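For reference, the structure is listed below as C-alpha cells.
For this depiction, one protein chain was excluded, whereas all remaining protein chains were kept in their positions.
Each chain gets a letter, A, B and C, in the order it is written, and its residues are counted from 1.
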Amino acid sequence: MSDFVYRRRVQFAETDLAGIVHFSVIFRYMEEAEHALWRAAGLSIAERDSDIGWPRISAACEFRNPLRFEEEFEVRTRIGALKTRTIEYEFTLVRERTVIAVGTITSVCVKKGQAGMRATEVPAEVVRRLRPYTAEENS
Amino acid sequence: MSDFVYRRRVQFAETDLAGIVHFSVIFRYMEEAEHALWRAAGLSIAERDSDIGWPRISAACEFRNPLRFEEEFEVRTRIGALKTRTIEYEFTLVRERTVIAVGTITSVCVKKGQAGMRATEVPAEVVRRLRPYTAEENS
Amino acid sequence: MSDFVYRRRVQFAETDLAGIVHFSVIFRYMEEAEHALWRAAGLSIAERDSDIGWPRISAACEFRNPLRFEEEFEVRTRIGALKTRTIEYEFTLVRERTVIAVGTITSVCVKKGQAGMRATEVPAEVVRRLRPYTAEENS
Partner (left out) sequence: MSDFVYRRRVQFAETDLAGIVHFSVIFRYMEEAEHALWRAAGLSIAERDSDIGWPRISAACEFRNPLRFEEEFEVRTRIGALKTRTIEYEFTLVRERTVIAVGTITSVCVKKGQAGMRATEVPAEVVRRLRPYTAEENS
C-alpha cells in the first residue's frame, strides 16, 4: 500500500510578508493530513464528549523549498510507529516534483480527567484501524 | 474615565504576502483588547470549568490604514452597550496618530449544556465589574 | 445564475477552547471563497510581481450558529456591487440547512508604489470576468 495522500491549496492568510507560507503553517498542513488519514480509517481524532485526547509530544520539520499562494501540493503521510501509548507520523509535502518539506509528529494518547491529562494505551480499535497506514504495512 | 488601552506590537506571522497585517488578525487584536479589559476588571472571559460562554453574534470593522511588521499600536476599547444578554464593544486601533481601524464586536452570554448553548442573562457580578468601562461612564 | 459555492471542512487548528470555530476564522473562510471565485473566473487576486492589490476597507459578519471540528459547510458567494474602485462581496455560510454566518467584505483596488498604496480603478479585464458573479447577473 502506498502513502496516504492529502491534497491542499495554499490560502492567502497562510502566507507572510516574505511572500511564502509561514513555517508554522506547514505543521498545520501535516496535522490536517493526519486528521484526514483518521477519517479515511473511519475514525475521528476528536470525538465529541470523548475523554481521550492526542496531544503532541514532539514535532520536527525540514523545510526544503518555499510554498506560495495558490500553489497546490500534497502531503504524503504514513505512520512510522504505532506504539503502546504513542503514534509517530511521517510526512512529505510535495508540489509537483519538488519536495517542500519533510516532517514528523509524535502524539501521545491521554485520558482527560479532573486532574489534567494522563498517558494511556492507544485503544485497540484505533490500532486495528490505523495498522494499514503503518510503514511496515506499506513495504 | 477614558477608554481602556491595550498595547501591542505586530508579529511576523500576522502579516500576509501583501506585506501588511491580514484583516482577520485585526479582529483578533480587538478580541485580545476585550480580554485584557476583562482582566483589568478582575474577570476572565473563560473561567476554567465554567458553564458560561461568550460567543460573538456579530463583528464589523472598517480598515482605514495598513499596519506593518513590528509596528506598535494601541487598541482603545470601551463597552458601547451592556444589555441583559449581550455586550457590545467598540474598538479603535491607532498607530501614533494614524487610525488603523474602527470596529465593533457583540457577544451574547450563553449557558453551555448537553443540548448546546442557550442565551442567558449577563451575571450581575460581570455587569458590576464592567460598568466602569461603558460609554456612559466614560462621558 | 446561482451563487458561487466554495466547499470546506473545519480543521482542528481553527477551533478554540470553546470547542467551536473562532470567529476570526469565519472571515478567513469568506476570503478563501472570494479567491476561489476569482480562480473560477480565470483570475488570481495576487498575481506574482503585480503592482495591483486588493486590501479590505470593511468587513462585517453576523454569526448565527456555531461550526465545529470536521463539519463540512459551504460558502455561498456573490458580488453585491462591482464599482469603479471597489468590490463588495456577500457571503452565506451554510452547514446542511443551517445558516452559520452571513457576511460582507469590501475591497478596494490599489496600485502599490514607493509611497505606499493608492486607490485606482478596477481593471476592465477584472470587471469583465467578475460580472457573471454579480447579484444583478444572478437575478
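In the analysis below, a contact is a pair of C-beta atoms (placed from the backbone, for glycine too) under 8 Å apart; a residue touches a chain by one contact, two chains touch by 3 or more.
Everything numeric here is computed off the predicted structure, so don't read it as measured data.
Q: Of A:Arg8, A:Arg28 or A:Lys111, which sits in contact with the chain we cannot see?
A: Of the candidates A:Arg8, A:Arg28 or A:Lys111, A:Arg28 is in touch with the missing chain.
Q: Please pick, from B:Arg28, B:Arg64 or B:Arg95, the residue that touches the omitted chain in the full complex.
A: B:Arg28
Q: Across the whole complex, list the residues on chain B that are touched by the chain not included here.
A: That gives, for chain B, the contact residues 11-13, 28, 31-32, 35, 39, 44-46, 48, 68-70.
Q: Just the residue numbers, please: which parts of chain A touch the chain that's not shown?
A: The list for chain A reads 17-18, 20, 23-25, 27-28, 31, 46, 53, 55-63, 66, 116-117.
Q: In the complete complex, the non-displayed chain touches which residues of chain C?
A: So the residues of chain C touching the missing chain come out as 12-13, 15-17, 19-20, 22, 24, 68-69.
FYI, only the chains that are shown with their structure count from here on.
Q: Go ahead and name the chain pair joined by the largest number of contacting C-beta pairs.
A: The chain pair sharing the largest number of C-beta contacts is B-C.
Q: Central chain, going by Cα centroids?
A: Of the chains present, the most centrally placed is C.
Q: So which chain is farthest from chain C, going by the mean of the CA atoms in each chain?
A: If we average the C-alpha coordinates per chain, A ends up farthest from chain C.
Q: As a quick test, compute the distance in whole Å between the mean CA positions of chain B and chain C.
A: Between these chains, centre-to-centre, one finds 23 Å.
Q: Calculate how many whole Å lie between the centre of chain A and the centre of chain B, each centre taken as the average of the chain's C-alpha atoms.
A: 33
Q: Pull out every residue in chain B that's touching 2 or more other chains.
A: Those would be 17, 20, 24.
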